[in-house]
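Removed from the display is one protein chain of the complex; every other protein chain stays in position.
Order of writing sets the chain letters: A and B. Residues in each chain are counted from 1.
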Amino acid sequence: MATIELINVEKKFGELHAVQPVNLTIPDGEFVVLVGPSGCGKTTTLRMISGLETVTDGTILLDGRDVTWAHPSERDIAFVFQFFALYSHMRVYQNIAFPLQAQGESRTTIRQRVAEVSDLLQISHLLGKRPGSLSGGDQQRVALARALVRRPAAFLMDEPLGALDAEFRETMRAEIKRLHIDQSATTVYVTHDQIEAMAMGDRIVVMLDALVQQVGTPFEIYHDPANLFVAHFIGSPGMNLITGRFANGTIHLPGDNRYTVPESWVPALQAALGSEGDVVLGFRPEATRVTDTGQLNSTVYAADLHGGFIMLHLNLNETDIVHARGSREIQYPIGTPVRFDLDPEMVRFFDPASELAIRKAVD
Amino acid sequence: MSQVSAQPHAHPRRRQPRIQVGDRLLTHLFIWPTLILLIVMNVFPLFYSLYLSFTEYSGIGDTPPDWVGIENYEEILSNTGHPDKRDGNRYWHNFAVTGRYAVMSVGLQLVVGFSLAMLLKEKFRGNGLVTTLILIPMMLAPAVVGIFWKLIFDPSKGIFSYMMYTSNPRDHAWLADPELALWAIVIVDVWMWSPFVMLLCLAGLRAIPDYLYEAAAIDRASAWFQFRRITLPRVAPLLLIALLFRTIEAFKTFDLVAELTFGNPGGDTTEVIALRLYREAFPPQFNTGESSAAAYIILILVIALSNLYIRALGRLRED
Partner (left out) sequence: MSNVDLQHITKQFKDVTALQDVSFSVQDGEFFVLLGPTGAGKTTTLRVIAGLTKQEHGNVLFDGENMNELPPADRDVAFVFQQYSLYPNQTVYNNLAFPLRAPLRRLSKDIIDQRVREVAEKLRITRLLERKTAHLSGGEMQRVSIGRALVRRPRIFLMDEPLSNLDAKLREALRVELQHLQKTEGSTTLFVTHDQIEALTMADRIAVLNEGRVVQIGTPTDIYDHPATTFVAQIVGTPRINLVPAVCENGTLYITDSDIHLPVPQDCPLPETFLLGVRPEDVQPTPTGKLVGEVILTEPLGVETVIHIKSGERTLLSTVSGIMEARIGDQLKFDIASQRLHFFDMKGKRIG
């Protein structure tokens, strides 16, 4: 097993940065997820770690060994591709055996290792089949088996669930994470799906426009997003972000709403914005409490059932819509006035100019 | 129709269903001329020649076809034949020449074509231009190719002997040498048709997704291992198609041989089956009945061959 270190690793295509310099240390056994919209550089970063893409500058260390210019085959890593990249002209057995055969392992070793790993992934009954005849989920299991069979130092996975139907995705998500817990192999996982990132990662690296936006645990990323992008990107729906004007401990919000800033936040806001200034108030839907005495007022734009609860979409004014948690017991026809409060523990503030989160001073 | 016209007033916006009739008429107008042409030019000759193959008949004689049953087929396939007919018992020789020619020519084309494709698969400057240049031979008419290769092989004027032999190039006339004449034809055919094989292989090679090679690199496979386990099996179906096309063509080869040697040297050392058929069917023999039978035998052979390949291809596809 291995630690992976990226030191100022960057990638340029001509003058264009595909990845701005990244510094990241992944300790042995950690599951790190790179997440971001398409074109953010997450896959390029992963491919640089694998050696399938060369770096423009910087150093990659694998267990302290400099592998920056090593060929993929010299890095002892496994790579799981989005579209499985199975050898479709071979049977499942040959696919899994391929990395061992390429190393000239003995026949008995190969047979034994393939049996072991296919047992682990519960695909023993598929060994004689062609990959093309399998479901997406099973194809990805075969790809995982091919990666596991070599017992590599680290796993790199490029959107391994991206090509699967929704029904398989949830199951495979749990399976891969379970596998990681059992094998505790260092894993770098790329996805555009923030739910996957949250569900799977020990730590999450959020990327946008070739630049790392935030690195943190799911809890940190969800509750203390570093900037407006992360706040909006993580969560479904994302964090409510309403621009207002801060003055004298209150924020004037659209629709003639006034929000009293919790005491503990006032010094931080004053430090960041001065005595008066524009501010973005951020809160998750579950931070709202719908009550008749609520401080903020709004009208229902739409309301919908999300399984266990109702998601309310509320108009503060014509254009500003916030998402809030409603009770399944109550009907919310369009246009109904709704008042709500915010949980003071769960509000966050952002500077609209820099788009960065305003942090409380650490005492 | 009747349902629709029964209620035209209920839906005033409804258009008359005239277009449907028009469509049908148009369909017929397009199909029939083609069909008639096909029947006159293809279907009738096919069946008429089948009939002729069971008769004693000469296309220029004034006697009507005389039904002889399978006698023509017997004559061709039995090794004896009538001694009074020119080489009546030598059809087997023609098949053997054709077979040798097909194996040599197609085998070489596959090797040369595939190698060229491997080279051109890589991206480099001028790739498109080189590809086009290589493709030129197969775009020429075989007759033209025949004429100028005849000049190339000419021991006194041609460049071939000049390049091949440092001493006395004029003594080495490949086209007149019973040992080498067939090879000479093979060289021309390979020159002309390797590009075709290359084109097919190139399509096959370009269709192999890069990620398979990436996966193999991650799996620590050597270049040779990748070639053996990924490249070759992936291109195999297209190689098979090339093999099929070229073999069938080789069996039908006529023009190149006619132009370069016309079966010579030695009267028939390069006499492929199609050439024999020509000699039998047209002046001076005009042995229409027997040559029809020979033509049918070739047809059946080619069909059998195609079937063999198609079946093999089907098996490859399944995988």
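Note that in this section a residue touches a chain if its C-beta (ideal position, glycine included) is under 8 Å from a C-beta of that chain, and two chains touch if they have at least 3 such contacts.
The shown structure was predicted, so the numbers you read here are calculated from the model rather than taken from an experiment.
Touching the chain that is not shown, out of A:D63, A:E105, A:E170 or A:D341: A:E170 (per the contact rule at the top). Only one of A:Y87, A:Y189, A:Y222 or A:F246 touches the chain withheld from this view, namely A:Y222. Those residues of subunit A that touch the chain absent from the view are 37, 165-167, 170, 173-174, 177-178, 181, 192-195, 198-200, 218-219, 222-223, 232-238, 284-286, 301-302, 304-308, 311, 313, 321, 328, 334.
As a working rule, only the chains that are shown with their structure count from here on.
The touching residues of subunit A, counted against subunit B in their complex, run 50-52, 71-73, 77-79, 81, 83, 85, 87, 89-90, 98-99, 101-103, 130, 146, 150. Residues of subunit B touching subunit A in their complex: 209, 211-212, 214-222, 225, 229-230, 233-234, 319.
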